[in-house]
Every structure is written in structure tokens, then in C-alpha cells.
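Up next, chain A:
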Amino acid sequence: MDWEFRQDAPIYTQIIEGFKLSIASGELKPGERLRSVRELAAWTGVNPNTMQRALTELEREGLVFAQRTSGRYVTEADDAVDRVRRELAESRVADFLAYMRKLGFSAGEIVNIIKEGDN
Partner candidate 1 sequence: MLRKLIRHEFRATARLMPLLCLIVIALGVLAHFVLKLLDLSNLPFVVRLFLGSVIPLFVAALVAVYVVAVVVMVARFKRNVLGDEGYLTMTLPVSVHSIIWSKIIVSAVWFIAAALADAIAVWLAFFMNESVFEIIRDIWNGLMFFTGNNAWLIIEALLWLFATCFAGIVTSCLNFYAALSIGHGFSRGKMGFSVLFYFLLNSAASVLMTVVILVLSQSVLKVGVPSFGTSFAVSAMAEWRLLMGTVLGVYLVNSGIFYLLTCINLKKRLNLE
Partner candidate 2 sequence: MATLECIGLTKRYGSVEALDSIDLKVEPGRITGLLGPNGSGKTTLIKLANGLLTPTSGKILIGGMEPGVETKKIVSYLPERLDIPTWMNVTQLLGFFRDFYADFDLDRARDMLAKLSIDESMKIKAMSKGTREKVQLITVMSRRAKLYLLDEPIGGVDPATRDYILATIIGNYDPEASVVISTHLIQDVENVLDDVVFIDRGRIVLRSTVDDIREKEGKSVDALFREVFRC
């Protein structure tokens, strides 16, 4: 992960997004073991407390679970991966639609632009 962190949002929320993307895209496989907090922190160049906060939040959302002695793992629940894919997609679509509406496009025009764009 070669992350560029944005300046205007807390880092832990950006880390959560990054993990969600990795899980949703299959880069991180279900049941895959995550590296330790310290290793992840060093790798991304962030404070270990920040990384810990992000991982705790991911646990709370059920995307990651912890085995007491062996570390953290990506969830194996298949609905979880689908859920997060949907969640990320919906968020992007909402942003996209808001942007397009601001440009003044109607729903129909938006659909056409999408079709053209996907060639």
C-alpha cells in the first residue's frame, strides 16, 4: 500500500477506507492474516495508536476479527465482503451524482455518459 493521506480528514478514517477498499476488491482475502499493528503503522508511516483506532473500528464493523494470541484476520463471512463493496460503491455513486447534478445533467444524460465512458 503506497498511501497518500489527505490533509483534511483524520488519518484513521482514511486508513479504514483503505482497508475497506482492499477487502472489497479482493486484495485482502477473507480469512487472511493481517500484520501486527506496529508493522502496519511502520509500513504506512502512521502512529500506531492511529492504526489501532482504525483496526478497532474495522472490528466493530465486523470486517476484521481478532484471535487473542495469533492476531487479526479479515472476516470470512461472505456477506461482509459484498456489504462493504456495496457501501463503497454507494458512497462513490452519491458523490458522482451530486457532482453531475451540479454540472446540470439529467438522469438520462448521466446514463448515456456512463455508457459512453465504459467503452
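As a selection rule, all candidates are chains of the complex that A comes from, given by their letters.
Operating definition for what follows: contacts are C-beta pairs under 8 Å (C-beta built on N, C-alpha and C of every residue); 3 or more make two chains touch, one makes a residue touch a chain; residues count from 1.
Here the structure is a predicted model, which means the values were calculated and not measured.
J.: Of 1 or 2, which one touches chain A within the complex?
T.: 2
J.: Show which residues of chain A lie in contact with candidate 2 when the two form their complex.
T.: 5, 7-12, 38, 41-42, 45-50, 53
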